[in-house]
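First, the structure itself, so that you have it in front of you.
For this depiction, one protein chain was excluded, whereas all remaining protein chains were kept in their positions.
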Amino acid sequence: MTWLIGALFFWLAAWALNTRLANSRLSTTLAVRTFIPVLFGLTLLVLWEGLVRGLGVSQVILPAPSLIAKTFVGSTDILWVDVVQTVFKGALRGFAIGALAAFAVAILIDRSAFLTRGLLPIGNFVAALPIVGIAPILVNWFGFDWQSKAAVVVVMVFFPILVNTVQGLRETDAMQRDLMRTYAAGYFQTLLKLRLPAAMPFVFNGLKIATTLALIGAIVAEYFGSPTRGMGFRISTGVGSLDIDLVWAEIAVSALVGSAFYGLVALLELRVTFWHPSRRS
Amino acid sequence: MRNAIPVLTVLVVLVGLWWAAVAPMNIRPALDLAERGGAVIVPEGSVQRREVSVWTLMLKNSSHVSAGYDLKRPRLPTPAQVGQEIWKTTGAMVLKGRTWSKRSLIYHSWITLQSTLWGFLLGTSLGILGAVAITYSRVTSMSLMPWAIISQTIPIVALAPMIIVVANQVGVEGRGVPKAIISAYLCYFPVLVSMVKGLNSPKPAELDLLKTYNASGTQSFWKLRLPASLPYFFTSLKVGVAAALVGTIVGELPTGAISGLGARILIGDQFGTPLAIWSALFLAAILAGLLVTFVDTMQRVTLRKMGFRA
Amino acid sequence: ADDVTLQLKWVTQAQFAGYYVALENGYYNDADLNVTIKPGGPDIAPTQVLAGGGADVTVEWMPAALAAREKGLPMVNIAQPFKSSGMMLTCRKDSGVSTTDDFAGKTLGVWFFGNEFPFLSWMSQLGLSTDGGDAGVEVLKQGFNVDPILNGQAACVSTMTYNEYWQVIDAGLTADDLVTFKYEDQGVATLEDGLYVLEENLSDPAFEDKMVRFVKASMQGWKWAEENPEEAAMIVLEYDETGAQTEEHQIRMMGEVAKLTAGSNGALLEADFQRTVDSLLAGGSDPVITKQPEGAWTHAITDKALN
Amino acid sequence: MTNNTIVSAKDLSLTFQTNDGPVHALSDVNLDIEKGDFVSFIGPSGCGKTTFLRVMADLEQPTGGEITVNGVSPREARLARAYGYVFQAAGLYPWRTIGGNIRLPLEIMGYSKADQAERVSRVLELVDLAGFEKKYPWQLSGGMQQRASIARALAFDADILLMDEPFGALDEIVRDHLNEQLLKLWADTGKTIGFVTHSIPEAVYLSTKIVVMSPRPGRVTDVIESPLPKERPLDIRDTPEFLEIAHRVREGLRAGHSYD
Partner (left out) sequence: MTNNTIVSAKDLSLTFQTNDGPVHALSDVNLDIEKGDFVSFIGPSGCGKTTFLRVMADLEQPTGGEITVNGVSPREARLARAYGYVFQAAGLYPWRTIGGNIRLPLEIMGYSKADQAERVSRVLELVDLAGFEKKYPWQLSGGMQQRASIARALAFDADILLMDEPFGALDEIVRDHLNEQLLKLWADTGKTIGFVTHSIPEAVYLSTKIVVMSPRPGRVTDVIESPLPKERPLDIRDTPEFLEIAHRVREGLRAGHSYD
C-alpha cells in the first residue's frame, strides 16, 4: 500500500514540477526540454514499480523495473550478442539494401510518367499491407540466419521509402521547374540541383517510418526460425522459460536501439533539410 | 480512371514476373520429387544438386521444369494455384452456403476485420485525444511526444503474450481484446502525429483573427482547429487503418493461433501448407485495399461537403 | 456447475483429443463441470497463463514445469495422461547422419519456448556443445514447420511421432530416406503433456474436488479417444477454430497419440518422474534444473479420481 | 488627449527577442487617434506598421510605454470586442462559404440567427458580393476574397477597424474602386479606421491623418493631418493639394529610408 501511495505521490509531484518547468521561461532551453520527458519517463517507471510491488504482481507476469535493470546489467553479454545478430546483421543491412533499392527504383520510375502512374498506386497499396505476414515465406526461402531477417526488412522498408521518394520527386513547384526550363537544363541537372534536394524532406519521412519497421520486421521474423541468438529468439524463448525479466531487458534494448536509430536518422534529416520551413524556427 | 491502364499494365507485368519466377524457385523440390518417382536427374541426389545453380538444373533437366508449376508444397506457388486456393476458400464456400464455416477465409477475414476495427477505433480515439492534449497543454506535449516515438520502437510482438496474461488477470477473456490492444498500439501513433500537425495547422493570422473576436478556447477548437485539421485527419486515418490491420495480424501470429488471417498464416506455416499462407496473405491485402478505399471515399465525400477543394 | 479453464500447450489438435472428447461427450457435464478449453500457440506459455490466473489447470511438459518451479512458480503435476514421450529427432540419411556420432558439425533444428530442455540435456550427455563451438552441433531455432529438413537447411529437425514426422513424410521423403532418434530410445525421454495446477490452489478442498472430477472426466475422454480414434479426430476438427486442420492428418495423429497415452491411467509413476528429473539434472554446464525438486507432483488427485 | 481620443500611445516601445538578438520593432511611439479618424500608416518594410496595429489590437504586448484604447487597456478593449481587424491576406476559412465566413464572428459573439442573416446580407451588399454568399473562397478571385474579409470585419459592431494592407494584392483599378467604397463606408458609419499601406496616393486619398514611420528602430517620423475635405472624388488625386501632401509623405519616407 505504501508503495502504491508513494508512487502516486511521486507522480503528482513530478507532474507539478514538469508543469511549472514547461510554463516557465526556461522551457525553451535544451536542458529543460530533455529533462521534462526524462522525468516523465521516470514517473512511469516509478508508477510501474509501485504498482508491481504494491499489488504484489508475480515477477513471471510483470517484473518490476528494478529487477529488469538488474537483469539488464547482468546480461549485457547476451544482449550484445543479440543486438549484433538482430540489429547489425539483420535490420541494418536490410534497411540499407531496402532504402538504396527504393531510392534507385524511385529515380528510375520517375523518368516514366506511365510507370509512375502505374507503380505509385500499387506502391501505396503495398505500403499499407501487413507485410510481416511474408516472414514465414522468406525464412523458408532465405534460411534461418540473418539473411532472411534482412530480406523481411528489405521488403518492409522498400515501399514506404519508394512511395515517399517518388512523391518527393514530384514535389517541386511549377515555378521552380519552369526556372530550370528557362535555363534549358537537362534531366540530370534538374534532378541533381532541384528535384533531389526538394525531395529530401519526403525521403526522410519515409526513412523515419522505415526505422521502426526495420526493427519490428527483424524481430518478428526470428519467431519463424533463427539461430540460437537474436532479440526475437531471446524474447520468444524467454517467455517460454519464464525469463520475463530477460524479455523486458530485450524490450528495453529494442527501445534504446530503436530510439537511437530513429534519432540518428532525425539528426541527419535536420542537417540535410535545415532549409525546410518546418525545421527553421 | 486515368491510372487504370498503367496500373493494370504494371500488374500484368508483375504477375508475369511472378509466374516466370516459379520455375527457378521450384526446380529443386520438383527434381527431388521426380527423382524419387524414378526419373533420372542430373546431377543425381538432392545433396549434390545443392552445389549446382538453379539455372543449370533447369537447363539440364528441362523436361522437369513444368513439374514446378504443379507442386503440392511449392516454395513459390503459381498465380493460378493461389487463385484457386482463394476461390476454394471464399467463392466456392459461398456457393456451398458455408460462408461462415471455419474453413472459409471470409470467416477469418471477418474475425481479423473485427479486431482491426476495434483497434482502429481505440487507436484513433487515443491518437486524437492525445493530439488535443498535446495541442492544448505544454507539459503534455513536452513530456509525451518523445515517448510516443519511443513507444513505436518497442517490438509489440514481445508484449503480446504479456498483454494476454494481463488481460486474463483483469478478467478479460478471449483473444479479441488483446488483439485490438496490439492493433490500437500500432494505429494510434500515425493518428497522433498527424493530428498534432493538423490541429496546429491554422496559421498564426487565423488564430489572431479569433483572438480579435475574443473567442474562447472551445470556440477556437470547434470553429478553427478541428475543421482545419480534417485533411490531416483523413490522411492519418488511412495510415491508421492500415497500421491497425498490421497490428491485428501481428497480434494473431503469436497470441494463440485460433482464428483470423494471421492465425491462418501461422497454421499454414506450422503445417507446411504454403498455399494457406499465400491465400491468407492475399486476403489480408484485399482487406487492406477495401479499408483504405473506404476511408478514402469517406475523405472525398466529407471534404467535398465541407467545401475543401478536391 | 463449477467452472474450470484448461490451457493447452499448443493449437487444437488430436494431441489434446481426450479433453475435447470429454467436453463433447458430456463427461465434464456429468461431473458437474463447466470446462473451457483454451488452445495454445507459439507465444502462449502455459506456465505464464497459469501464473496469471488465466487458467486453473494446464497441459505442459514436465521440463518446462520444473523449470518454472525453480523460477518461483510452484506448479504441481496432478495427473499424467501421457505415458511416453513422442519427441524425436528426424534426420536425412543423405545429409550423412546415421548414428548419434554423426551429429557433430551438423545443423539440428530444435524447438525452443520451453521445449528445448530435453534436447539440451541429451546433447550434454552426448558431450556435444550447443553454443556454436567446433566440437558441437549447430542449433537452429526451428519454426513451426519442418521446412529446414526439406530444403536442406538442417540435417535433422525435432519432430513429434504424431505430428511433424508425418509432415516430412507428406512432403515426399520416405521412411527409408530418414533416420529417427526417439528420445525414449536414447534414454533421455522426459514426461510430456501432464496436467499442472498451482500449489496454493491445492490446499483449497473445493478446488481439489473440482480437479478430482476434472481428471476423472478427462481420463474417461482419453480412453474413449484411444478406442475411437476416428471419431475423436472428428471431434477435434469440430473444435478447431482455424479450420486449417485436415481429417487425414488428425486421424493419423490420433492413432499415434493413442500409443503414447496407452499404459497410463492418468496417475504419474514416480519412476517416470525420477527418470525425467535425472535426465534434466544431468544437463551439463547449464542444467535446466539445479536440484531435486520437492513437491512437484501429487497423487492426491489421481488417488481420488481413479479409485 | 481629448475626450474623443480613441487610441493614445505614450512612449510606446516593443522589442522582440530573437535568436539574432533583440529587434526594436517600435521605439518611443507617441500617437493620438481621435474618434472618427482615418489614420494611415506608411513606411518601408519592417518599420513596425503591422506591429503597431497588433499592439492596438492586443495581439502583441508592448515592452515599454503605455497605450489606451477607448480609455482602457487594449486587452479590455479586445474583450469588449471593440475591433474589426482585416489582415493582409484575406484569411478566409476554406471550409466555410463566404456567408459562413462572415457569420463566424457573429456566431462567436452570440448574435441571434435572424440578426446574423440580416447582417451577412447587408455587408455582402456593401462590398458588392451579393449573390456570392454560398460560394467557397477558392471560387472567388483574390480581390473578391479580400472584399469578403473586409465584410467579415464589418459585420459586427466594432468601433475600431484595423486594416493591414488590405488592398496590397489588387490591381490599380480594383483598388481605386475599393478605396472609394471604403471612404463611403467610413463616412456612413463613423468608425475609426487604422490603415496600413505602401501606396502613397492611397494613403493620401483615404486619410485624415497620415503616420509616416521609419525602421530600425520603428519610429514615427511624421504625422500629417490632411486638409482634404471628407468628400473625395477619385480625381481629387490630380489637385495640387493632393500632390503636395503626397510629396511631403514621399519626402518623409525617403528620409527614413536606407537609400539615397
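Should a chain be cited, it is by its letter among A, B, C and D, assigned in written order, with residues numbered from 1 in that chain.
Definition applied: a residue touches a chain if its C-beta (ideal position, glycine included) is under 8 Å from a C-beta of that chain, and two chains touch if they have at least 3 such contacts.
Just so you know, these numbers come straight off a predicted model, no measurement behind them.
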{"item": "Displayed chains contacted by the hidden chain, counting the whole assembly", "value": "A, D"}
{"item": "Chain not shown: contacting residue from D:23, D:80, D:109 or D:174", "value": "D:174"}
{"item": "Residue among A:8, A:57 or A:185 touching the omitted chain", "value": "A:185"}
{"item": "Positions on chain D contacted by the hidden chain, ascending", "value": "43-46, 141-143, 170-174, 177, 198-200, 250, 253-254, 257, 259"}
{"item": "Contact footprint on chain A, counting only the chain that is left out", "value": "173, 175-176, 178-185, 189, 193-194, 197-198, 200, 273-277, 280"}
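Keep in mind that, in the parts below, only the chains that are shown with their structure count from here on.
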{"item": "Chains in simultaneous contact with chain A and chain C", "value": "B"}
{"item": "Set of chains adjacent to chain C and to chain D", "value": "B"}
{"item": "Computed distance of Cα centres, chain D from chain B, in Å", "value": "55"}
{"item": "Centre-to-centre distance between chain D and chain A (centres being mean Cα positions), rounded to whole Å", "value": "50"}
{"item": "Residue list for chain C, restricted to those that touch at least two other chains", "value": "42-43, 45, 48, 51-52, 143-145, 147, 151"}
{"item": "Per-residue multi-chain contacts in chain B, two or more chains", "value": "75, 157, 161-162, 165-166, 169, 253-254, 266, 268-269"}
{"item": "Listing of all chain pairs that touch each other, if any do", "value": "A-B, A-C, B-C, B-D"}
